[in-house]
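All protein chains of the complex are present and in place, except for one that has been dropped.
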Amino acid sequence: MSKKIKVGIIGSQFISHIHTISLKRCAAAEVFAVASPTPGNARAFAAKHGIPHHFTDYAQLLALSEVDMIVVGAPNDLHCQITLAAAAAGKHVVMEKPLCLNLADADRMIGACRKAGVKLMYAEELCFTPKYVRLKQLLDSGALGAPTLIKQSEKHDGPHATHFWDVNRSGGGVTMDMGCHAIEFFRWMLGRPPIKSVYAQMGTLVHKDKTEGDDNALIILEFANGVVALAEESWTKLGGMDDRAEVHGSKGVAYADLHHGNAIETYSAEGYDYAVEKAGSTKGWSFPVYEEEWNYGFPQELEHFVDCVQNDKPPLVSGEDGRAVLEVLFAAYESARTGRKVELPFQTDAKRPHDLWKPKR
Amino acid sequence: MSKKIKVGIIGSQFISHIHTISLKRCAAAEVFAVASPTPGNARAFAAKHGIPHHFTDYAQLLALSEVDMIVVGAPNDLHCQITLAAAAAGKHVVMEKPLCLNLADADRMIGACRKAGVKLMYAEELCFTPKYVRLKQLLDSGALGAPTLIKQSEKHDGPHATHFWDVNRSGGGVTMDMGCHAIEFFRWMLGRPPIKSVYAQMGTLVHKDKTEGDDNALIILEFANGVVALAEESWTKLGGMDDRAEVHGSKGVAYADLHHGNAIETYSAEGYDYAVEKAGSTKGWSFPVYEEEWNYGFPQELEHFVDCVQNDKPPLVSGEDGRAVLEVLFAAYESARTGRKVELPFQTDAKRPHDLWKPKR
Amino acid sequence: MSKKIKVGIIGSQFISHIHTISLKRCAAAEVFAVASPTPGNARAFAAKHGIPHHFTDYAQLLALSEVDMIVVGAPNDLHCQITLAAAAAGKHVVMEKPLCLNLADADRMIGACRKAGVKLMYAEELCFTPKYVRLKQLLDSGALGAPTLIKQSEKHDGPHATHFWDVNRSGGGVTMDMGCHAIEFFRWMLGRPPIKSVYAQMGTLVHKDKTEGDDNALIILEFANGVVALAEESWTKLGGMDDRAEVHGSKGVAYADLHHGNAIETYSAEGYDYAVEKAGSTKGWSFPVYEEEWNYGFPQELEHFVDCVQNDKPPLVSGEDGRAVLEVLFAAYESARTGRKVELPFQTDAKRPHDLWKPKR
Partner (left out) sequence: MSKKIKVGIIGSQFISHIHTISLKRCAAAEVFAVASPTPGNARAFAAKHGIPHHFTDYAQLLALSEVDMIVVGAPNDLHCQITLAAAAAGKHVVMEKPLCLNLADADRMIGACRKAGVKLMYAEELCFTPKYVRLKQLLDSGALGAPTLIKQSEKHDGPHATHFWDVNRSGGGVTMDMGCHAIEFFRWMLGRPPIKSVYAQMGTLVHKDKTEGDDNALIILEFANGVVALAEESWTKLGGMDDRAEVHGSKGVAYADLHHGNAIETYSAEGYDYAVEKAGSTKGWSFPVYEEEWNYGFPQELEHFVDCVQNDKPPLVSGEDGRAVLEVLFAAYESARTGRKVELPFQTDAKRPHDLWKPKR
């Protein structure tokens, strides 16, 4: 058996907990260190998960020679610099979505990792979500004929991390936060054909007091093969996370619902601990999920990435894929401003997607 | 009790059967005559439904002094001339969707009926569909807060009437055929605020051998009050009719499904008579509906229109509403060609919506 | 057109409101009078529904020569005497379930109506519930093959009328109140073959403080043709009415759910007026029904009974059917005491079913 892959976690919030729990289910991985700048966070995180090393400066984590691979859950505006530093330190990188804030940074990250001979892996867990993996098998098997329309949607009542309200740090609102899932989902599901055009309808409909970013969006992609894809995203949907997909084809159709179609339908007069992400109250009717990380595919995703590092395999989702998603995000924000379908490829020097929707004056 | 309203049916196809069955459930109505130009059709229709009079020429039907009101299920390109003739004959008109082929015709129809003092009623049955009526009550009661996104979708595997494949007669494809339902649904659900813009994505993805009209469409409306509406329409969806709506608001969300969420979930090894419109085979799993006309709201709709005539009330859906839908349809086809959001009000002299998507050369 | 049937309502509680609302949707009926002993109730009921006559003594209602038919929603222990009086007055009778308290009374009621030449109609609305009517059509059409197992279940959190807690008046608990629905449902669905045996499991699991009647029950019927039927009944199920059926056959299976499979799935942060019978709170997720009376089949049922009177037709559900249900109820309570399957036909002089489960000492 090959030696275990030692992993460094950068970040200590929501997604970093999920990554760590998932890595613990992966026999080939060992979580070796965690870094988070807020005083005390890394220490508490390490204590909770039994991680031997913790730092407030991620440079110290990268300096550990034992670390093979890092998994980054930091704010979007730090993705580029962390990747460059990790590449310089010879560490493989698993980067949480979205890849980074702009296309120039994406190119820099991809270039640096390539030059350093480390893998840049893009953490799009929908490509590992078991129900969606089966959905792709159905499509690939011909069960649905040639695809015509493909849909994916994520909706809840607002971002986990408060820095996401600040578009300077996040680069954009719900499209940037959750639309990026749908975009890579579409590319993966269809075998990554070229994208011809993007149209987006965005609005700040409920959270104007908190952000100037978009809190609701509809995004339409046309692929070069004629398939149309529709993403629906919302930060204003109450009642718990909603994550659904549909594939329509010339010979059939399939519907997949990760929550209401998967959960235990429950009525509780007095409520209980936890139903699902963003569920609000658990009194009355609710839809509790089970094995939540597994149902989203997080352990499977990280097991795959660990395997890529351990056995030098190409990752299913790479930095190039993350860049392709980012290009679509920029095109989507451009479309939201102009009210036009934007053709791809799309070039832009914009620093962040949001700037194309609401240019700084 | 007021005297019964005598009704003339113009048309003998799919929808005219539904209208007649529905009128028979309406105590205040009596189906008195039917007209259809194809030799034998009106006779067979009259025999089947026990209607006393039948004609091949609708002018003869309009000449009957007993007839109070006509219900028109003829091809789209005949809607205008029938309405003008009915107005001249002093008959109230219930016009099947879409109202007619172009805005000039719509204005002529509205003007003629107004001048003649007869009602022009627009047969949008979704405004009477019981599940959707309850959905509107939920929204109006404040259960969902302020609306943000509203969705409606109809999908099946192709039009009932073959003339719909010919865009010269139908005026357009699935957007014209089924998109018009969604547009009036949105207007009605929201209390008919002004529409600010329309964007449409159309394609002929499966039925290129049969039509140059659109067989799949996504349509996005922005209302003046900021609400976004999304219509999904398809003529390529197998497995039976799909008719669904969602209302998302700042305080809640509601999902209504007329078929899978309403039907009897059934497995039959050998199949049976009928599951639902366009179901294809009934072997294996299927979703049979029950009281199909009632579940769509046809009898309720026609009872309302009969009541409008009997007691001189304004109809819930009028010729003006039909015209407003038509304006959106023109804007949608314009958007499909230009790839741009089209602002409303939208003026056009085009003869039919399809011409704006694929202009004649 | 035949003359309208004038109807007298006896009772002013939950079910009498439903009966009256339903009769108003029936063109051939006119609600002419209401009687209820509690001072003020009949007056308020008449005012609410626009009924011309109201009485505290039902004998006065029966004395009205105009009344053709009565619809009884009174407590179970009054069913017999009201029917005898109505027969003596020459009025047709629609009797709410269960028919009465014991078999001797049932025989008396049937005999009196037969002798007086009036119809005794048994108000089992499940035989008119549109979804169940379609379910029966599926079975009858052969879609499911030969039936093997048939299930029906009604569950909510307790009876509408408080007198139902008193087994002396009601004759029994949830089996008497709701099990009677399932029993007639089974008979009707299968074409009323003889019943071979009955087994019942009963308990007072939650409401011991309110009643000595059963609040939860499982009842198994064996029909002479080998089909097994399973009824589940509960007065302790929170979260709103649950009314479901399944038919399993040698060639297929069908599932029908009147509520969760029919409703609008809704999340409301602040709640709204009404979701469904016994729903409790409407905050959070709920399943609002629509056209509730129609979905249960009440107007269809009463239209049928009015038609039976108007045109002298045999009712779909008669006093004899009500008696057959009562026989099964007695056998069920006998089984609950003995822990044995009880063979039918079952003779008993017991005054009420409950007495067989918990004999008076």
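Chains here go by letter, A, B and C, matching the order in which they are written, and residues are numbered from 1 within each.
To be clear about the criterion, a residue touches a chain if its C-beta (ideal position, glycine included) is under 8 Å from a C-beta of that chain, and two chains touch if they have at least 3 such contacts.
Note that the coordinates shown come from a computational prediction; the quantities given were computed from them, not determined experimentally.
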Residue among A:Glu291, A:Asp312 or A:Asp349 that touches the chain left out of view: A:Glu291
Option from B:Phe128, B:Tyr255 or B:Phe287 whose C-beta touches the chain left out: B:Phe287
Which of C:Ala47, C:Ala88, C:Leu149 or C:Ala224 contacts the chain that the document leaves out: C:Leu149
For chain A, the residues touching the chain missing from this view: 27, 130-131, 133-135, 138, 141-145, 251-256, 261-273, 282, 288-291, 294
Chain C, residues in touch with the chain not shown (by the definition above): 148-149, 155, 197, 199, 201, 203, 205-206, 216, 218, 220, 222, 226, 228, 230, 232, 234, 236-239, 248, 250-253, 339-341
Touch list for chain B against the chain that is not drawn: 238-239, 260, 265, 267, 269, 280-281, 283-287
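Definition applied: only the chains that are shown with their structure count from here on.
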Pair of chains with maximal C-beta contact number: B-C
Chain B-chain C separation of Cα centroids, rounded to whole Å: 39
Centre-of-Cα separation between chain C and chain A, whole angstrom: 54
Sites on chain C at which at least two other chains make contact: 265, 267, 269
